[in-house]
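Removed: one protein chain of the complex. Kept in place: all other protein chains.
Our next item is subunit A:
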Amino acid sequence: MEHEEVESVLGTGDAVADGTGMPQLDLSTFPNQIFWLIIALVAIYFVLARVALPRIGAVLAERQGTITNDIAAAEELKLKAADAEKAYDKALADARAEAQRIAEKNRAEMQATLDEKQEEADREIAEQVAESETRIAEIRDSAMANVEEVAKETAEALVAALGGQADSEAVNAAVDERMEERSR
């Protein structure tokens, strides 16, 4: 009797039957729901604790490990690449310096050779000039001597032609005098 009274107050029983009460408050279904709820929760708990959660946790940990390793490897490769680049730059700079050095050396050698050749050529030219000058001087001297002789002979011939008695001594002296005046 008391039980029925409680059900009526809670709006169960007939109130549910005509659609206005709350089936949630029908105490007669509570044991059933609670029993099956406990079964469901225990089932889910064992499935999760024994199988699902360890498995997913392991997968996530493995993935994390893989990612960490990959990042470390990538970092290492990056360092290697940086080293390689540095080495390359160094080699390039060395090569440039070497090339510079060789070019400089060649230029100096060539300059030296050039200077040497130039000097040699200058000396030869100077020698030849000197030789030529002596020859020219010789030629001029001999020419002068010839001219003097010719002049003396011509003067003797002229004096003879003019009817005078050519005094070769006097003629020679006169010609010498004149020629000295000329060359002066």
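We take it that contacts are C-beta pairs under 8 Å (C-beta built on N, C-alpha and C of every residue); 3 or more make two chains touch, one makes a residue touch a chain; residues count from 1.
Definition applied: contacts and distances are computed from a predicted model.
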When one chain of this assembly is omitted, its UniProt record names it as which of these: "4-hydroxy-2-oxovalerate aldolase", "Altronate dehydratase large subunit", "ATP synthase subunit a" or "ABC transporter permease"? "ATP synthase subunit a"
Using the touch definition up top, pick the residue from A:Q24, A:T68, A:T113 or A:Q128 that touches the left-out chain. A:Q24
Residues of subunit A (touch criterion as defined above) contacting the omitted chain: 4, 7-8, 12-26, 28-41, 43-45, 47-49, 51-53, 55-60, 62-63, 66
